[in-house]
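If you scroll down you'll find the structure; I have some questions about it.
All protein chains but one are shown in place.
Chains here go by letter, A, B and C, matching the order in which they are written, and residues are numbered from 1 within each.
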Amino acid sequence: MNAFATDMTTAPDGSAEAAAREELLRVDNVSLSFGGVKAITDISFDILKGEIRAIIGPNGAGKTSMLNVINGFYHPQEGTITWQGKERRKMKPYEAASQGIARTFQNVALFKGMTTLDNIMSGRSLKMHRNFFWQLIWRGPAEAEEIEHRRKVEDIIDFLEIQAIRKTPVGRLPYGLQKRVELGRALAMEPDLLLLDEPMAGMNLEEKEDMSRFILDVNQEFGTTIALIEHDMGVVMDLSDRVVVLDYGKKIADGPPEDVQADQNVIDAYLGVSH
Amino acid sequence: MAGSSGTSPSGEDTFPKILLRNAKVFGSRTAFREKDYGIWQSWTWSEVCEEIRAFSIGLKSLGLEQGDKIAIVGANRPRLYWSMVAAQALGAVPVPVYSDSVAEEMAYVLGHAEVKFAVVEDQEQVDKLLSMSGEVPTLKDVIYDEIRGLRDYDHTHLHSYESVQDKGRALQAENGSLAGEWEKGFAGGKGSDIAVMLYTSGTTGRPKGVMLSFDNLAISARNANVFDHLDETEEVLAYLPMAWIGDHVFSLAQAFTAAYCVNCPEGMDTIDVDRREIAPTYFFAPPRVFETLLTQIMVRMEDAGKTKRAMFNYFMDVARKVGEKILNGETVAFKDKLLYKLGEFFVYGPLKNRMGLTRMKVGYTAGEAIGPEIFQFYRSLGLNLKQLYGQTEASVYITLQPDGEIFGDTVGKPAPDVELKIADNGEVMYRSPGVFVGYFKNDEATEKTKTPDGWVHTGDAGIIAENGHLKIIDRAKDVGKLNDGALFAPKYIENKLKFFPNIKEAVAFGHERDMVAVFLNIDLTAVGSWAERNNVNYASYQELAAHPDVYAMVESHVDQVNRDLSREPMMAGAQIKRFLILHKELDADDGELTRTQKVRRSFIAERYDPLIEALYDGSTSKHIRTEVTFEDGRKGAIEATVEIRDMETHDPGKGYQEAAE
Amino acid sequence: MFYREAGQFKTSYKADQALMPILQDRIGLLVILAIAFVVIPVLANDFFLTSIMIPFLVFALAAIGLNVLTGFCGQLSLGTGAFMGVGAYAAYKLTTIFPDANVIVMVLLSGVFSAAIGAVFGLPSLRIKGLYLAVTTLAAQFFLEWCFIRIPWLYNDNASGAIEIPHREAFGVVVSGAEATPIVRYFIVLSITALIAFLMANVLRGRIGRSWMMIRDMDIAAELMGIRPLQTKLMAFAVSSYICGVAGAMMVFFWLNAAEPSSYSIALSFQILFMVILGGLGSLSGSFMGAAFIWILPVFLKFIPGTIGINLAAETVEHVTFMIVGALIIFFLIVEPHGFARLWQIAKQKLRVWPFPY
Partner (left out) sequence: MLYDIFIDPFVQMYDMPDFFLQVLWEGFVAGILYALIALGFVLIFKASGVFNFAQGIMVVFAGLTLVGLNENGVPAYLALALTIGAMGILAYGVERVVMRPLVNQPDIILLMATIGLTYFLIGFGEFVFGGEPKQMITEELGLPTGSTAIEFGERGLIILQHIDIAAAVIAVLMVAALGVFFNKTRIGRALRAVADDHQAALSVGISLNQIWAIVWFAAGLVALATGIMWGARSDVSFALEIVAFKALPVLILGGFTSIPGAIVGGLIIGFGEKIGELYWGGLVGGGIESWLAYIIALIFLLFRPQGLFGERIIERV
C-alpha cells in the first residue's frame, strides 16, 4: 500500500475545533428604532473567533439593520456592543472599518466608475499611508506603496479567479462577478470580521456553489470570522457553524444549524404563523 | 537512427547540460515568463538554472533516483517545465500527463509508468492523485505548486514546490560543493538516455508510453531551429498540453537548444489577451485554433458597420489575389503592391495585431488537415504559416513545408535528416534521428510500429507528389470502399465539411455500405451569431441544431461539398447522400472526442447506432436518448428527435464542365 | 488602427501602472507636447497666443481644478469663479506686499489661499449632497464676489475697483504687466498648466484619487471601508480650489492684465463647469478638450460671418454666438453625456480593436 495515500487520509482537521474559541464580538440587548418604528428589539448574541455565523430570518426581520449596527452605520438606542473585549459606543463606520470589520452589501455597492483592480485596491485604503505630497511626486515612496499593495490585491484576484476581468470597469460585469469583486474588496481590508449581506442573492446555482466555496476558503485559508445573512437555507446549513434567527426584529432561535432547523419557532416564522 | 546524427548540428546532448550552457552563454536573457499576479513574471537563464538546481537537489533529498519516473500534471507553468529538467538532471524520467484527462485514464497512465513522484499544479490534481492511490501503488511523494486549499492536508508525503526548493538551497548552503556535485551527476549522461515518456492518446486502445531519448529530442529540435532560422530572440507561447509532444518540443526541446523565451499564459480564459501581449515570433497551433480565430474574425466583422465591412472585404480580396504571391517573393503589379500596402495599414496589420501575430516569423499548424481557405487566409495576410506532418514517435518532425514551397493540400518535404517512403499498402513510413526508442513495457507494439532497421509505420495513407511533397489522404485503416467499390476516405469528406465555419464537427460513414452519410455538429459561435442576426430564437444547442433554417443552411453546405467532390475523379463516387445534425455537441468528456479533440469514430458509431441505422433505412427522423457528462462530472441524459435530410448528388461529368468553364 | 499593441507586455507593476501603459499613447503625448512647446511658439502670432492659447490653457487648468472636485470626488460646485478670484486677489496682494519676490512663485502660492477658503466652503458637504450642495456653493460665489467689491484693501483702494497687474520681472525677463510679451506669458502658463496636470494625474491614480472616486461612486460604501468622508471631501475642495486659484491668478497676471470683481462672476463658474461637463467628468484630458471647445468655438464663431462676407453688428454676432453655444451644449449633452473624453475613449477603443467593432 502506498505511503502517500494512507497518510493523506488522516489529515488533521480537529485542531481548530479543539481549541476553545474566544469571543470576537458580542451584542447585548440591542434595540434600534426609526422614528418610533422598531427595527430591532432587545437582541443579544455573540460571534466567536474563526466561525461562520449566519443570521437568518424572513424579510423585514431586521437582519441588515443588525449588520448596520455592528459596523457602526446605525447607532442603537439601547444595548451595547462588545468588540474584541471592549465595549464600544457610537462608532462611526470608518472607525469600525479601521478596527477590522469589513462587509459586502445586499445590493452590490461597488464603485461603478472604477475597474475591478481599483475596486479591490480601494479595500487597501486604510493600509496605505503616503501623504498628498508623496502622491504628487509619485515616483518613490508613493509608487512603492502602490506596488506593494497591488501585489496583495493580485493575491486576492488570484484567489477569487477573476484575472480575466482585472481591468474591466465593474459596471460592465455580470451580477455574479460583481458580487465576487465585492467580496474581493472586503477581503482586501484583511478584516477580523467579515459581514456578508446576502452574498448569494440573485445568483444561479453554479454561481452559488462558487461563492460558497470562496466563503469557506476565506474562512479556512485566512481564518477570517464571517457573519452572513442568507436566504438560501441550504447554503446556510452547509456553511455556517452557528445560526441566529430573527423575526420581526426579535431573536427567536440561536444555535447550530441542525438545532435551529428543528426549532418550532423558526418553522412557524418561516411558514408565516401569526404571533 | 543509425548514423544520421552525423549531419545534425552538434552541441550538448542532454537538457541539463544545455541548461548549463544557456546559463553561461545567455545568462542574462529571459528564458521563461509567466503571466501571474497581473504581470509577466520573468526569469533569466541563470535564474532558471538556479531554480532548477535547487529543486533538483531538493528532489534528490526526497529520494528521487536515476530511472525513477516522475509525473508532471498541470497547465503550462514554468515550474512544471523546470521540474522535468530537474528530474532529468538526476537521471529520472519525467512523464507529463494530460491534466484534464478523467481520473481513470490518468490512473492507468501513472500506474503503467510506475511513477514514484508527481509534481502537480494545485489541489485539484492532488485530490485526483489521492483518489487513484490504489491504482498507482508506486507513488510516494507529491509536490504541488499552489498551496491554496492544501494547508490542512497532511504534509508527510506532500510538499510544496517552495519547500522542496528551500531544502535544495539549504543543502547547498550547508555544502558548498553540492552544486558542483549536482553538475557532475549528469555530466556523464548520454544522448541515448531516455529523456521523457509521453503517453499518446491513441484513437483506439490504451495509451502507449513513447520513450524518447535526449538525442531524439535535441537533434530534432536543433534541426528544426536551423530549418526555420530560430535563435535565442524568439518568443513562444506555451499553451498546448504539456503532455503533448508538440508542446514538449516547442516549449522545451527547441526552447533549450535555441535558448529562446517560453511564455506561459495566465489561464485559458485570458489566452487571447496573453497572446496579444507577448506576440510570439514562433507560433504553433492546431488547425482548430486557426479556425476559431478566423471564425471570431468573421463573426465580429459581420457586426461591423457597412463601410467598414466593405473596406474589409475589398482589402481581403486584394490579399487573396496578391498576398500569398508577395509572401512567396513573387513579383506583382505595382498597383497591387500599393493596394496591398494600404491594406496592410487598414486591415492586415490591425488584424495581425488583434490576433497577436504581428511579430510571427514563422508559424506551424499540424495534427489535422487545415482548410485551404483558412490556410490561405492567414498566408495572404503576410503571415508565414506553414504545415508540418509529425508524430510523437518521430519527436514531431516528419515533413515540413520549406519557405516558399507552400501548397495547401500537401504537408511538405521530409524534415532534415528524415527519410520517407510509401509502403506497398500506401502507408507512409519514415526513418529519422527523432525516431523513438520504444513503447514503455510494450515490446509487442514497438515491434509492430518500428521495423528492426528503424523505419516507423505512421498509420497514415499518403502519396508523394511529383514535387517531392507528401500528401496525406486519411488514416490508413480508415480508407474504405463503398459497396459499389467507390473509394471512401471519410476524413477527406469530413474536412471538406468542416471548412465551413458553421460546421464544427463531421463524422462520415460509408465503408462497406451503399452510400455515404454524415453526422454533423454545428458551430455554436458561428451559427449562434447568425441566429442572432436573423432573429432566430433558441435556448440551447439542441434547439438551434434542430431549427429548420439551420438545416437549410447546412444543406446548402453539404450540397457545395458534393459539388466539389463531383469534380474529383477519385472521390466523385463518394458524395453525401444523407445527413443529420446531431442533437448534442461531441465532447471529450463523453469520450466522443480525444483529448486533442479528434473524433473517435468507432466510439461514436457504437454510441449513436440507432441514428446510423436510421440514416441507412430511409427514415426521415429518429428519436434518440443520450447519456451525457456535465462539466462538473454529473451524469444526465438528453433526448431528441433528429431530422434526417436526403441530398442530391452531382453528376461527375457536369462537375468537370463547370470546373472547366 | 494606429494602436498596435501586440508585443507590449509588462513585466513589472511599475510599468503596468504607468500613466500611459500603451506605447502609442506615449508617442501621442510627446507629439502634443512638442507641438505645444516648440511648434506653436515658432509659428504662432501674438493674436493666436493671447486670444486663444493663453486663455485656453488658463481655462483648462481651472477645468482640471473643478474636475477634481466634481468629476473625481462627485461634489458639484458652482463657486469656481469665486475661487479663481480668490487666487487672483491673493496673488495681487502678495505681489504688492512682496514686490521683489518672483511673481510666478506668488501665483503658485496664491492657490494656498483659495485652497483654505475652498475648504471652509466645503464644510457643508459633509451633510449636504447633490444639487443642494451645488446651490450652497453659490453662497461662496456671491459672498466672495461681494468681498471683492466691498473690501478695498483687496484691490489696494484702487479708484476703479479693479486690480491692475504691475510690471514684474523674473529670470531677467518681463513676465507680467503690459510689457510682458505673449510668448513669455504663454510659456509660463503652459508650463504651470502642464506641471499641475501632471501632478494631478499622479494624485488621481493613487490612494487619494481613489478615495475621492470612492466617495463619488458610493459614499456609504466608501465610509464603511474606512474613508473619512469629511477629510476626503475637504481635501478635494482644497486641492480643487488651489488649482482654480492658480488658474484665476494666471488669468489676470498672464492674460488680462487687469480684472474687476465681475471677471470672477457666476458666469465664469458656469463657463468652467461647461468645460468640465462637455470635456468629460472625471477626465483630465477631457478638461483640455472642454476648455478648447468652450473657449475656442465662440472665437471662431465671431470670425465666421466676416470671413464669408456677411456684415453683422458685433452685438448680433454676440447674440448668435450665445444661441449657438447654448444649442451646441445641449446637442453634445444629448450625443454624449459623458463628454468629449468619452468620445475619445470610444474612438480610441475603436482604433484599438480595429477592424473589429468590439
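The rule is short, and it goes like this: a contact is a pair of C-beta atoms (placed from the backbone, for glycine too) under 8 Å apart; a residue touches a chain by one contact, two chains touch by 3 or more.
Quantities reported herein were computed from a predicted structural model and do not represent experimental measurements.
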Next item on the list: Write down which of C:184, C:277 or C:292 is the residue touching the left-out chain.
Entry: C:277
Item checked: Positions on chain C where the hidden chain makes contact -> 70, 76, 124, 127-132, 134-136, 138-139, 142-143, 145-146, 149-151, 220-221, 224, 266, 270, 273-274, 277, 281, 315-316, 319-330, 333-334, 337
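Just so we're on the same page, only the chains that are shown with their structure count from here on.
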Check: If each chain is a dot and touching chains are joined, what shape do you get: line, ring, star, complete or other?
Finding: complete
Margin query: Going by C-alpha centres, which chain would you call the most central?
Written below: B
Margin query: On a CA-centroid basis, which chain has its centre farthest from chain C's?
Written below: B
Notebook entry, point to check: Where in chain C do residues touch two or more other chains at once?
Noted result: 13
Checklist line | Of all residues in chain A, the ones touching two or more other chains | finding: 150-151
Item checked: chain B contact footprint on chain A (complex, rising order) -> 1-13, 117, 150-151, 154-155, 157-159, 163-164, 166, 217, 220-221
Check: Touching chain C in the complex: which residues of chain A?
Finding: 71, 73, 92-94, 96-98, 102-103, 105, 109-114, 118, 121-123, 125-126, 128, 130, 132, 135-138, 142-143, 145-147, 150-151, 185, 189
Note to self: For the complex, give me every residue of chain C touching chain B.
What the structure shows: 1, 3-13, 15-16, 353-358
